[in-house]
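Structure first, then comments.
All protein chains but one are shown at their positions in the complex.
Each chain gets a letter, A and B, in the order it is written, and its residues are counted from 1.
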Amino acid sequence: MSEQDVLNPEQMPHDPEKATLEGKNKFMGFWFFLGGETVLFASLFGTYLALKDSTNGGSTSEELFGLELVFIMTMLLLTSSLTSVYAMYHMKNHDFKKMQIWLGITVVLGLGFLGCEIYEFYHYIHGEHFTMRSSAFGSAFYTLVGFHGGHVVFGLLWITALMIRNAKRGLNLYNAPKFYVASLYWHFIDVVWVFIFTVVYLMGVL
Amino acid sequence: MSVELEFIQVFLNNIKLKRKRGLNMKDWMGKIRTLSLFSFLVIILSACGKDNLTALVPKGYGAEQSFNVIIISILVMIVVFVVVMAIYVYVILKYRQRKGQEDQIPKQTEGNKTLEVVWTVIPILLLIIIAVPTIASTYDLADESEKEDSINVNVTGLQFWWNFEYPNEEIQTSQELYIPVNERIYLNMMSSDVIHSFWVPSITGKMDVSPENENTMYIEAYEEGVYWGKCTEFCGDSHSLMDFKIVAVSQEEYDQWVDAMQSTDPEYTAESATAQEGQELFENSCISCHAIDASSNHPVVGPNLADFANRTKVAGINDFSKEEIVRWIVDPAEVKPGNGMLDAPYLEENTIGQAEAEKIADFLLELKATDEPVDSVQQFRENEANDN
Partner (left out) sequence: MSTMVATNKKGFGATLWDYLTTVDHKKIAILYLVAGGFFFIIGGLEALAIRWQLVKPMNDFVSAGFYNELITMHGTTMIFLAAMPLIFAFMNAVVPLQIGARDVAFPFLNSLGFWLFLFGGIMLNVGWFTGGAADAGWTAYAPLSTTSLGEGVDYYVLGLQISGAGTLIGGINFLVTIVNMRAPGMTYMRMPLFTWTAFVASALILFAFPALTVGLFLMMFDRLFGAGFFDPAMGGNSVIWQHLFWIFGHPEVYILALPAFGIFSEIISTFSKKRLFGYTAMVFATVLIGFLGFMVWAHHMFTVGMGPAANSIFAVATMAIAVPTGIKIFNWLFTLWGGNIQINTPMLWALGFIPTFTLGGMTGVMVAAASADFQYHDTYFVVAHFHYVIVGGVVFALLAGTHYWWPKMFGTVLDDKLGKVTFWLFFVGFHLTFFIQHFLGLMGMPRRYWVYLEGQGLDLGNLISTIGAFLMGIGTIVLLINIIKTSVKNEKVSGDPWDARTLEWAIPSPPPFYNFKQLPLVRGLDPLWVEKTEGRKGMTPAEPLTDIHMPNNSFLPFVMSLGLFIAGFGFIYQKYDLSWLIVLFIGMGITLGCMLIRSVKDDLGYHIHKEDLKKEAEE
């Protein structure tokens, strides 16, 4: 497939993200990468579970966590996952504008989540004097949730960069796989959050 | 070669005697034992090491349990190795390319299902032979059913020495763990810094001594004697010098020793003139870390010196002599790099030189619970002096 074909949106097949060998490779490679990421978060969850009661006399999860804010965060992130599905739906229909709009909504929701998380951490650190150095529980909490937050930041930067870069030229076979894997990444972040919500917050309060 | 003879003797005892605790006495053991002789010859040929250090001449329950599994697995493995080597040598001799055969193309065989099954199933069976006694002895060695009724010792590992506290007897000592023979002793082990590991090859396999989880194991020595213990978890500069001993004594000697330890005097005053001067120096520079009576109330900071004069070694490693004691006090960094005594103020202030150290040594040599060391310690000191 020559350069013109790759970049020509007129000849777009139904699955633009997997139409080229490069696209197929990217698609599969990214799935493998998510497999590795799963082990990464599994290790972090294991560590957190081992240390969640090691509060060293400091704040415990029952004292710290409330479900209200976390519920809002969960809703924001779950919805953002849904909106990124819409974006990919429009990508398959070659409707670049709608895809951009839905990705934009995804980014806004993600930013909302991030804002809540920053507020939450700020509150713990300054309100409750609960930091990474407070106890092994503190270290494990900030590391697990912080790693997830870091992924959110990276995902937002990534999607935003893609949107800006391709705003003028639209969708083609070269950038379709990029959009697609970015949305995969976003789903993964969402799934991890569901586990964090359950393991850290629900189990921490109950 | 006394070690080798003893080795055979232990082995023969193994065959003849019924052990008190039954798990290793299953019937299958007897059958395997006859075979074992063969492997023993192999090992004997390559020497077994020092009598009270080697794992190959077990003199305690744990070491013996491990040893049995070692022997079973070696035997099975020798069988496997012989089979592999037989095929290996045969194919190389038979099918090696000879001059003029360069262009011959052998038959391209794909494989053979029967053979594949054979060399899958037979190894599984062989592994079961090893796995069964392994699991049995693993459980046996973790048995804590007799803990309540046995002597308990709280073992603390520190960089780079060991503290032994007898909670029921309310005494503590360091570097040398006194136990009565043919008794189960339960060790409750924790570290107060990094991870160490407690290993006395002739008596028992090892168990880690960790800073956050207390580990329990039991030991039992079959014969009186002094056995070398080694730290086997990498713990810093003097990891290789963190030796300790198990001193296994008769029940009678043990009781006497406990009594004597219980009556060590915190207010002890030195007898000889130099020792009195030494005591003064000691009280200025050493007493904040080292207790001179065996009460278990003292916090574990530096080794307890209540029974110091009856030690087998100085600092766990050097021959027991005044000279070595002095060297240790004057230059602890040379003897055990990175040890805790390097933080002692006297080193920085340079208040203790050769002369002062000798006086302190005189004082330390008066610190003893019993007038004479127990028989095994005396014997050990003599042997060590002869060996070196």
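Basically, a residue touches a chain if its C-beta (ideal position, glycine included) is under 8 Å from a C-beta of that chain, and two chains touch if they have at least 3 such contacts.
Just so we're clear, the structure is a prediction, and the values are computed from it rather than from any experiment.
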Response to the item:
Where B:155, B:179, B:221 or B:241 are the choices, the one touching the absent chain is B:241
Fill in: Residues from chain B at the interface with the omitted partner, ascending
46-50, 53-56, 62-63, 65-67, 69-70, 73-74, 76-77, 80-81, 84-85, 87-88, 91-92, 95-97, 101-102, 104-112, 115-116, 119-120, 123-124, 127, 130-131, 134-135, 137-142, 193-195, 197, 199, 201, 204-208, 210-213, 215-216, 228, 230-241, 243, 317, 337-338, 384, 387-388
Worksheet entry | Footprint left on chain A by the chain that the document does not show | 1-3, 6-7, 21, 24-25, 28-29, 32-33, 35-37, 39-40, 43-44, 46-47, 50-51, 54-56, 132-140, 142-143, 158, 161-162, 165, 174, 178
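Everything below uses one rule, namely that only the chains that are shown with their structure count from here on.
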Discussion item. So the centre of each chain is just the mean of its C-alpha atoms; given that, what is the distance between chain A and chain B in Å?
Written reply: 53
